[in-house]
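As you look at this complex, bear in mind that one protein chain is not there, while each of the others sits in place.
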Amino acid sequence: MAGSKIAFGRTLVVAPHPDDEVLGAGGTIARLASEGEEVFVAIVTEGKPPSFDPAQTARIQAEAAEAHRALGVKETVWLRLPAAQLAETAHAIVNGALLELVRRLSPQTVLVPFVGDMHMDHQLTFTSALVACRPHQAEFPKLILAYETLSETNWNAPYLSPGFLPNVFVDITGHLEAKLEAMQLFASQLRQPPHERSIATLRALATLRGATVMTQAAEAFVLIRQVV
Amino acid sequence: MAGSKIAFGRTLVVAPHPDDEVLGAGGTIARLASEGEEVFVAIVTEGKPPSFDPAQTARIQAEAAEAHRALGVKETVWLRLPAAQLAETAHAIVNGALLELVRRLSPQTVLVPFVGDMHMDHQLTFTSALVACRPHQAEFPKLILAYETLSETNWNAPYLSPGFLPNVFVDITGHLEAKLEAMQLFASQLRQPPHERSIATLRALATLRGATVMTQAAEAFVLIRQVV
Amino acid sequence: MAGSKIAFGRTLVVAPHPDDEVLGAGGTIARLASEGEEVFVAIVTEGKPPSFDPAQTARIQAEAAEAHRALGVKETVWLRLPAAQLAETAHAIVNGALLELVRRLSPQTVLVPFVGDMHMDHQLTFTSALVACRPHQAEFPKLILAYETLSETNWNAPYLSPGFLPNVFVDITGHLEAKLEAMQLFASQLRQPPHERSIATLRALATLRGATVMTQAAEAFVLIRQVV
Amino acid sequence: MAGSKIAFGRTLVVAPHPDDEVLGAGGTIARLASEGEEVFVAIVTEGKPPSFDPAQTARIQAEAAEAHRALGVKETVWLRLPAAQLAETAHAIVNGALLELVRRLSPQTVLVPFVGDMHMDHQLTFTSALVACRPHQAEFPKLILAYETLSETNWNAPYLSPGFLPNVFVDITGHLEAKLEAMQLFASQLRQPPHERSIATLRALATLRGATVMTQAAEAFVLIRQVV
Amino acid sequence: MAGSKIAFGRTLVVAPHPDDEVLGAGGTIARLASEGEEVFVAIVTEGKPPSFDPAQTARIQAEAAEAHRALGVKETVWLRLPAAQLAETAHAIVNGALLELVRRLSPQTVLVPFVGDMHMDHQLTFTSALVACRPHQAEFPKLILAYETLSETNWNAPYLSPGFLPNVFVDITGHLEAKLEAMQLFASQLRQPPHERSIATLRALATLRGATVMTQAAEAFVLIRQVV
Partner (left out) sequence: MAGSKIAFGRTLVVAPHPDDEVLGAGGTIARLASEGEEVFVAIVTEGKPPSFDPAQTARIQAEAAEAHRALGVKETVWLRLPAAQLAETAHAIVNGALLELVRRLSPQTVLVPFVGDMHMDHQLTFTSALVACRPHQAEFPKLILAYETLSETNWNAPYLSPGFLPNVFVDITGHLEAKLEAMQLFASQLRQPPHERSIATLRALATLRGATVMTQAAEAFVLIRQVV
């Protein structure tokens, strides 16, 4: 917990849409992989016609595959639920998809989007991930952390929606560049500054989160539950 | 409120210790001054012997005077209450000092430190400033905003002490450099990165706060009360 | 912000059902109109058969038209989504309707219902309005405020649903009577005291909100976001 | 309120699924019944095929009937909405079912599940129960309390979902055994320790809640609204 | 709890300064007294020289005595701690004074000021009252409620200090005039509207709190703890 190697063990990162996992936890993924841990990424949704162009969906998924490879992700799982429509998808279906995944992979650690994010897909992914991680199962994840997502987390309603006040900081000093390179691979999702979803803002956020705990770069999380 | 000029009017910035006003609102001060508004800064405490070295106190005050001049502050008021001892100072004395100041200056806008900051001097300055701004007075400030202070605001207890979740963003794109130069003048208070109280972290924070509202640099505040 | 004229600029008031805009912001609308600002009202839903009687729906809309005229509203927009069924309406549709409206009108200020209101239509209107006001758009509203609605805001669960704790007060001393007259035009929605949706309760609320900031009558809001 | 007899009057306990009413309020039900009050239980959902086995549903309902008889429940009402699917059921239908029930029974007191419980059926039952208890009706319940449910309330997200912090304690010292016996009758729902839904954990919870107010056993609630 | 007579039993109202008990609970006191309950008022502080003029202190105490007589208070207890200086008074002294009182009077119900009030005397009175009411004593109050105080409760920092979101409503329809007459007797403390501490604002508040629960006038409270 306080040594030179993160004690996350086998880790599953749950992302509502491709790029959330990099925005929120790309440096942590890179660090875990470099330390020999198995990291899995589950992308919950994909853009489906008619709301989304299949070519664009394919392009984003290709970008994700490349970014995950660069970060050292062991396996990317595509749950293929409809993007921007989780609120219209039966709750049991989202729960079930994540539950099956947790059972198959038996992760020790699960990283989830933040329930206070603006996008309903994020909120519902969070909720279903918690259902999938309930402690009454034979094996359940011992550590659950919520990550922040630039262009989602800061745009909700201060003091009215749940606020992101981080209490877990992962030092990514040696892995910030890997994170930014992975994000560069998401060309279709990247924006120019001063947009939040830009390299400059990602770098600023890592600098700020790092400074809070006296290190060059960090990713910050809110702890949901930890069993030791 | 939404135009090219800030509608803060005559503004008072209340700082528990010298440099808080620059860390939290230096860019806003510079912008207001450049737009022709009168900005006053009140420094609530000073380091007193034996806890503090008078020479060091004098040095910091000289730095503050220079920094304020650079930012265009109209007047700096020194309340000279004992630093790191506001919790042992009669509450009525802190209230009284700020009340007298508010009466003399009749500011339309008051910027205060954040009540959730780690340092008790910040918490008590916040509380007394609110007492001094109560609306039952003949004239009272119509806008009260709390600023964030690197090396204080992020070190308190997430979800247990009041969390800083900003809802007011002041664009300081044209004034970030003035802020950083003013902070450079506080040589005794400045630290090297990755310390929060460094130029690099201040720049990162301004980038992040700006990106949230699609501008190059911003300072962020929590609204306490506004009357229109 | 602190002068004799409100600096809201072109303003859009979003109401889940007709009369919410008057209950929550009727005095502010009247004041803005009297000061020469353009005020738009969007009514998100309408009662549809079989749950609602079309004649009754027509009557309420006629009342709304008259009330808006009396207040000086420039244009009323009817989004005609199904009343009491926003929870069963695809989230993307509500988002899209409001997004298109914000793009067409380019309001500087948007007034929205409170997310902690008891009615799900209010909660979902709030959420979709925030999506429509995200800052990554070319033009986005610089001020977003949530209003309170008698017979909704006070009936939710204290400390469990978001609580309405106002921080922005608009002086409507000269416009309270206009508000109450507009509400009188909503004959189908008005109730006798001691019902919350009565003239007597509206007057009491205006008196209380006014007294908090030492004026005869006010409407109170919670700030969501302001960019200056 | 503070005497030897609870002043709840005619009481309705609303349970999303059979056994929630016993887990959360079984001792209170037993005490009320023993004091001569009429207690009604409404079970909101039932497991429907294909997600649930009708035989299993029948079995649970039979268990519930027996448990309610043991506790002294006057009448059990089955609303038969689809279990684990309230999020996909029109909100107006859940509201309507509970509203009709409140009108028919005119309870003075209503006990509801906690809005912060993990299961969406619990959250939505809470919300609809509050709609059904709105004070603008000719008769409305004067006391609304939310109960805690082992295996639901403690598994949500601390500080992000509403937290259960009890402020009403009902002494069930003389009725704990009746509660545990009723739970034993729910053989299909009971689990072995260390599962939360076990006799041992129910006993521990009653001991803890009791100790907080210096009695041998208690059930704890969060007050939603009380009119005296 | 739900009948025509309040079940508060012997009641102690704790007021930091004279008039708080009338502002917050004057109608409830009048109702309890009219229903035959014994009501005690403890005034925690008195203005002491040099900060306060003894003649003025005597005058306020005489007003209080008269107001209490009018409301039917059985006994007024003067704890005579220094006004506006509770923050500088040893915490054990305030605790001790209230503890002794609770032991002597054995109230079933205690009404306390709200911990989120702006005045530190209110906050500290709240805290010490809770210490004095701890449940590990042979007899302890079974019901603790916090009242709101115009000119204190609404002037603190929304979302940063504890917010007053009432969950207990006492119908004072038949006792509002008695409350206002008692407040009239506090001539030295009364202000003209639009000040919060005016008859007009008190009346507006009672109208609003009443309307929330469909009655002509009410006083509203936040429940701290209730044991039944």
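By written order: A, B, C, D and E. Residues from 1 in each chain.
Following the convention adopted for this analysis, contacts are C-beta pairs under 8 Å (C-beta built on N, C-alpha and C of every residue); 3 or more make two chains touch, one makes a residue touch a chain.
Fair warning: this is a prediction, and the values are worked out from it, not measured in the lab.
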Of A:7, A:65, A:93 or A:190, the residue in touch with the unshown chain: A:7
Candidates D:19, D:196 or D:219 - the one touching the absent chain: D:196
Chain not shown: contacting residue from B:156, B:189, B:212 or B:226: B:156
For chain E, residues in touch with the removed chain: 90-92, 115-116, 126-127, 130-131, 134-136, 146, 162, 222, 224-225
Contact set of chain D toward the excluded chain (per top definition): 150, 154-155, 158-159, 163, 165-167, 193-196, 198, 200-201, 203-205, 207-208, 210-212, 214-216, 222
Chain not shown, touching residues in chain A: 1-3, 6-9, 108-109, 135-136, 140, 142-143, 167-171, 212-215, 218, 223-228
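Following the convention adopted for this analysis, only the chains that are shown with their structure count from here on.
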Rotation angle (°) superposing Cα atoms of chain C on chain D, nearest 5: 120
Same-residue or different-residue interface between chain A and chain B, half as cut-off: same
Sequence positions of chain B contacting 2 or more other chains: 135-136, 158-159, 167, 212, 214-215, 222, 224-225
